[in-house]
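Showing just some of the chains, left in place.
Going in written order, the chains are labelled A and B, and every chain counts its residues from 1.
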Amino acid sequence: MTPELVTFGETMLRLSPPSGERLETATSLEYRTAGAESNVAIAAARLGTSSVWLSKLPDSPLGRRVTNEVRQHGVKPRIEWDNKARQGAYYIEQGSTPRSTTVIYDRADAAITTARPTDRYREAIRDAEVFYTSGITPALSETLYETTSNLLATAQQAGTTTAFDLNYRSKLWTPTEARETYESLFGDVDILVAAERDVHNVLDRQGPAEELAAELAADFGFETVIITRGEKGALAVHDGTTYEQPAFETETVDAIGTGDAFVGGYLARYIAGDSIAESLSYAAATAALKRTIEGDLAVVTPAEVEGVVENEERGISR
Amino acid sequence: MTPELVTFGETMLRLSPPSGERLETATSLEYRTAGAESNVAIAAARLGTSSVWLSKLPDSPLGRRVTNEVRQHGVKPRIEWDNKARQGAYYIEQGSTPRSTTVIYDRADAAITTARPTDRYREAIRDAEVFYTSGITPALSETLYETTSNLLATAQQAGTTTAFDLNYRSKLWTPTEARETYESLFGDVDILVAAERDVHNVLDRQGPAEELAAELAADFGFETVIITRGEKGALAVHDGTTYEQPAFETETVDAIGTGDAFVGGYLARYIAGDSIAESLSYAAATAALKRTIEGDLAVVTPAEVEGVVENEERGISR
């Protein structure tokens, strides 16, 4: 199989108390898996894209717990197995106004932090149409920064389109550190995805979203810049044209993973040859559906996404 | 015991994943039972009506699971036991905007599809004040159509009032098939209950609800026509008079079974001798309470229903 999409990054265990319970007093935890790059691969695979996820995991029941869940959704994992390193995890307690959602990362020294660019990784990337990774990966270790840089360059040299989501995480680094790293990688990025608040706070650029997108495209030579804006939807600038996409209305059950669902939906349609406007609409619908489902994953079908998209076009609000 | 209310129809297992989980990825299912005619009998029995439910079930733990739950609420089942046929089931995944609620029927060839009008059925119906069945029953098999027709006629001949809810299910038949069947049964129906959308789409009649009800009463000789209109409430036309009933405000936990709760509440008061206006109010309150409870069943008490009715009358919004 020649994969259409290849992603690279860390996937963690996701441990969360039942709804309304606190991490401090709960007696059981829901046990799932989550990671930006596998989330994107899963969303895309479920929507018809043949997808491969590259990573490094401990050779243990915990590492297998991760690959099992990724495979369940049709993504093919290509894993370096490590006999010693640990499996990263994160604990999440869902908030409720005025109680904030609590996230505790426990990912230091995870197996992936020593991942180097292997031939198997590079071969997969060269064969793919799109290679995706996010700004979390280079933040995890110096080695991973180098690997990310190398894999993006590998893709560029092979003619594989590269997509990169800033995914700024304040628990991993400072805005300044992040910006320097991002900018050193931008030369090998074709499609940039960024949350509007990260453009403001991390890339340190202010102004209307449309202008920021155009400015970024001009400064770094991106083919496409997509800015996501939460309830205000998203916009893309490509070849000087701006595309606006409102967000679909949702009753949110679990907001984590919304951005990854958006990217997975976008890339699935981009790879299938749809227009930017169509891909954005599909992305927004995938993201809206994700918010109704427990866990990080966009457990959706093409028919469901299309149903949401069409309702919008017909002006039906449901 | 001479029952006041007798109902006839299929009751299925109801299998549903936990809230926020999907049928495709869940690892446990809630395991309940559900069926329009037993739902109605249960609601009425809980509200004081002596009720009998007629059906045919497999002689297996699954068939007993169904009768156990029906008996729990005080309904007396009168069952034909089948040594071979299967137990019907339905899978339901609750939606959340913009994700739709998914219902998968798995009821083909259920034991009831071969049920014929037995003497035990007929005896129960002749003794009752009201016999109720719904438009689901004749849709399940040719045999069941004939049985339904026979039992409605039996009731009419015995002077038992007959009540019939269209309960159109697009997964069972087309609007045209349904309309033809309905109309062939209407001659033996005294009280017709119909959702407004089914009057439009299945009976193919357009216009204001009040006019449609009056028209139906005139065309088929119904004693009473009740049209349910979701959030807009319900109305009844009886003897040329129209009764309007607004819906009570609810925080919905599970909408399935609302219509059956409405009918059960109505029949309980109708049988007890209340006026149509009082019965409608009671019906709407029963339906509102049902929506706050997981599962198809209106697990309510007379005091709770009366509390809702009175709050309305006093203008208290809670």
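We adopt the following convention: a residue touches a chain if its C-beta (ideal position, glycine included) is under 8 Å from a C-beta of that chain, and two chains touch if they have at least 3 such contacts.
Since the model is a prediction, treat every value here as computed from it, not as a measurement.
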**Item:** 2 chains shown - copies of the sequence in the complete complex
**Value:** 6
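Following the convention adopted for this analysis, only the chains that are shown with their structure count from here on.
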**Request:** Go ahead and align subunit A to its copy subunit B using Cα positions, then give the rotation in degrees, nearest 5.
**Result:** 120
**Distance from the mean Cα position of subunit B to that of subunit A, given in whole angstrom** = 47
**Request:** Flag every residue of subunit A that touches subunit B in the complex, lowest number first.
**Result:** 72, 248-251, 253-254, 285, 288-289, 292-294, 299, 304, 307-308, 311, 318
**Message:** List the residues on subunit B that touch subunit A in their complex, please.
**Reply:** 19-22, 24-25, 95-100
